[in-house]
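What follows is a set of notes on a single structure, which appears directly below.
The complex appears here without one of its protein chains, the remainder shown in place.
Letters A and B name the chains as they come in the text, with residue numbers starting at 1 for each one.
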Amino acid sequence: MKKVLAMIFVLAMLVSSVAMAETIVVMPKLVGIPYFNASENGVKAAGEELGIDARYVGPTEGDAALQVQMIEDLLVDGIDALAIAPNDPDSVSPALQKCIADDVLVLDWDTTANGDDVTFSVHQIDDKVLGETLIDLLVDQIGEEGEYAIVTGYLTAANLNTWIDAGQAYAAEKYPGLKLVTDPVPSDESQQEAYNQTMALLQAYPDLKGILGYSTPAPIGAAKAVQEKGLNDQVAVVGTSMPNDSSEYLKDGSLDYAVLWDPAQLGKLAVYVAHLTLNGEELEGYEVPGVGPIHVEEDGKTIIMGPPTVWTAENVDNYDF
Amino acid sequence: MKEHIKKNAHQYRLLGLLVILLIVMGILAPGKFLTVKNFKNMGFQMAEFGILAIGMSVVIMTGGINLSIVNSAMLASIVSAMAMRTLYNGGEGMADIPVILIGVAITVVIAIACGMINGFFVAYIGVLPILVTLGTQTVFDGIALNITRGSGVSGFPKLFQKIGAGTLGQIPYTMLIYVVVIVVAYLMIERSRWGISVYMVGGNEKATRFSGINTKKTIMGVYVFSAVLSGLAGILMTSRYNSAKADYGSSYTMQAVAATVLGGTSINGGSGHVLGTVIAVAIIQVISSGFNILKINRNFTDIATGLILVGVLALNHFVNKGSLKKRVRVSVK
Partner (left out) sequence: MSDKIKRALGNKEASVFIILIAVMLIATIFNPAFLTFSNIMDVLKGNATLGICSMGMLLIILTGGIDASVCGQLTLVCVIAGKIMANFQFDNIIVLYLLGIAIGCFTGLLNGLMVARLDLPPIIATLGLDSVLMGYLKYYTNGNWINAKELPPRIGQIGLFRFFSNPEVNGSGVPLQLLLYVLVALLTWFMLNRMLLGRSIMAMGGSRVGAERIGLNAKNLTTFAYMYAGMMYGFAAITYTCAMNSVDPNAFLGFEMNVIGAVVLGGALMTGGQGSVLGTVLGMLLFAFIKNGLTLAHISAYWQNIIVGAIILLAVSFDMIKLHREERLQTKVDIEPKEAIAR
C-alpha cells in the first residue's frame, strides 16, 4: 500500500514538474457574452503567435465573489501571469495580493484594478475619453441643448459608472444646456429590459431628445423602442455596442452612433504586455502585430490602446465582430 | 450503529460521493488537488457560502424559504462598511480594533433587523415566506443601491482583512468560524427544545400551535437566526473582498437552496440535517475548485453540478423504492 502511494506521489510530482510553457491567464469579468468572447479570440491568437500557453478563464456570472474564487484556484494550479478585468477592484484586491506574494505577475485589462495590485494597466482607451466622446456624439446629434436620459447595464457596474460619471462631469462643464432628466436607468444587461425602460422614458419625458446607452445590449434595446415609435429623427440614440449587433439599427437611423473598440485587439495586447514583462523585454515602442506600437503613459503603468472606434451607418460594414 | 446509518442513509451517501469526488479529483489533478494549499484555498472559499446555506436550511426546515438572505447580508455589510470607513477615516480616526468591533456589531444588528422584518411578516401577518422574502429582497437590494449609488464601499483597517485572509497555523480563520457555526447550528437545531419546535412547525404548523408551542416565536426565531448567519457571512465577504457592494454574492441565493435540498432537507419542511447541508456545500465546492484546477471550461462546472444534483436525488428514489419493496413501511414523518 505504502509503495503504491509513493508511486502515485512520485508520478504526481513528475507530471506537475514537467516544464510547462509560460502560462498567462487572462480573466474577463465573465465568459459567455459577446464582448468578452471577442477578446478571447485575441488572447488565443496572441498565444499562438508567441507559442505560449495563453489561457482565457472567467466566471459564468459577473459576480465578484466567483472571480476571487477562480483566482485562488488558479494559484493552486500555478500560473506565471494574470491579467484581470475585475468585476470590482476592491474585492479582488486581497486575492491579487496573494498572487503577488506567489510571484505571479499581475496586470489589469479592460477595467482598472487598484494601483497597488498591478504592475501594468492595459486599457482600451482612457475611461475619461470614452465618457466624453459619448457626450460629444450626443451633442453632435441633438445640439448643445435639450433633454436626454441614460440607460445603463447594472447600477453596480463599476466601469459603466466611471464612464457615466466622466461624461456627466464633462457635460456639466462644457454643455450646461444639456439636461439629464433622471438618474441612470438600469436594464440588467437585457435588450428587452432596455426596450421596456426606453418605452417608459419616451412616455415619461415627451421632450426627450436623446438616449445614451451604456453596456452592449442597452443601445440596441433603446434603438428598438425608438425605431418602433418611429422617432428615428426626433430621438437620438448613442451608446457602446458591437458593430455586428448594431448594424441594422445604425442603417435605419434608430441608432446614431455605436462606440467601442475591438475587444480582440485588447485581449491580444494584454497577453503581449504580460509576455514581454515576464521576459524582461522593453515595452515602449514594441510593435504588436495587428494592434500597433505599445506606449506606456507617464505614470509608467498605464498602457492605452488608442481612441475608441465610432461606428456609423457608413462604416459599420467594414467591421466584423 | 446500523440503525443510525439507516436513518441517515442520505447523508452517508453524500459523504460517499464527496470522498469519491476527492479521490477522482486527486487522480485527475495529481500534486495539485490533494494538497494543503488547495484545501486551505477551499477552506477560505467555502465558509461564506456554507454559512449562508445553513441559514437557508433552517428556514427551509420550517417549510419556508429566505430569498433575501444574500441581500440582507450585503445591506448589513454596506451599512457597517460605511460606518467603519467613517470611524477609521483612512487611519486618522479610531484605532483598528474598536472600529472592527463596532463594524461587526453593526452588521449583526442590521442583519437581525432584516430578519425581524421577515419574521414579522411571516409569523405575525401570516404571509407566505416566498412572497415576503421576494419583497424584502427587493427592498434590501434597493436600500443598498440607494445608499451606495451602486459603487463598492471600502477603506477600513487593514486588520479587518485578516478575518477573511488570516490563518491559524494552516487553518483559515474563516474555516474556524464556519466550524463554530456548524456546531452551534447543529446543537440549536438538532439537540435543543427550540430545534424540535422548528421541525414541528415545518411538519405541521397548526398542530404544533395546538400542542401549546408558540409557533410565531419559533418562526420569528428562525428568521432572526437565518439573518444572523447572513450577517456573519456578510462580515466574511466584506473582509475577503475588502469592500461591500450591493451585488456581491448574487449567485449564492439559488445555490444555497440547492445545497439545502441536496443535503436532504425537504423543501416542504419538517425534516433535514445541518450536516447534510454542510456535506452538500463541500461537494459543490470540490466540483467548482476541482474543475477550475483541471482547466475545464467554466460552463461544464454548471453542467456537472446540475447533473450531480439530479443524480444524487434520483439515486435516493431508486434506493427507497428498493427498500419499499422488501418490507411494508410505516411512514411517520
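Things to note:
The rule is simple: contacts are C-beta pairs under 8 Å (C-beta built on N, C-alpha and C of every residue); 3 or more make two chains touch, one makes a residue touch a chain.
Because the structure is a prediction, the values reported are computed rather than measured.
Looking at A:67, A:133 or A:191, the residue that reaches the missing chain in the full complex is A:191.
The residue from B:4, B:193 or B:206 that touches the chain not shown here is B:206.
Touch with the chain that is not drawn comes from one residue among B:89, B:170 or B:297, which is B:297. In the full complex, chain A touches the omitted chain through residues 31-34, 36-37, 40, 60-61, 155, 181-186, 188-192, 195-197, 199-201, 203-204, 206, 217, 220-221, 224, 228-231, 244-245, 247-249. Counting the whole complex, the residues of chain B in touch with the unshown chain are 67, 121, 125-128, 130-132, 134-143, 145-146, 149, 203-204, 206-207, 254, 257-258, 261-262, 266-268, 297, 299-303, 305-307, 309-310, 313-314, 317, 320, 333.
Here is the rule we go by: only the chains that are shown with their structure count from here on.
Taking each chain's centre as the mean of its C-alpha atoms, chain A lies 32 Å from chain B.
Every residue of chain A that touches chain B in the complex is listed here, in rising order: 8, 11-13, 15-16, 31-32, 55, 57-61, 63-66, 68-70, 72-78, 88-94, 98, 154-158, 161.
Every residue of chain B that touches chain A in the complex is listed here, in rising order: 29-33, 35, 37-38, 41, 44-45, 48, 145, 149-152, 154, 161, 164-165, 237, 240-243, 245-252, 288-289, 292-293, 295, 298-299, 301-302.
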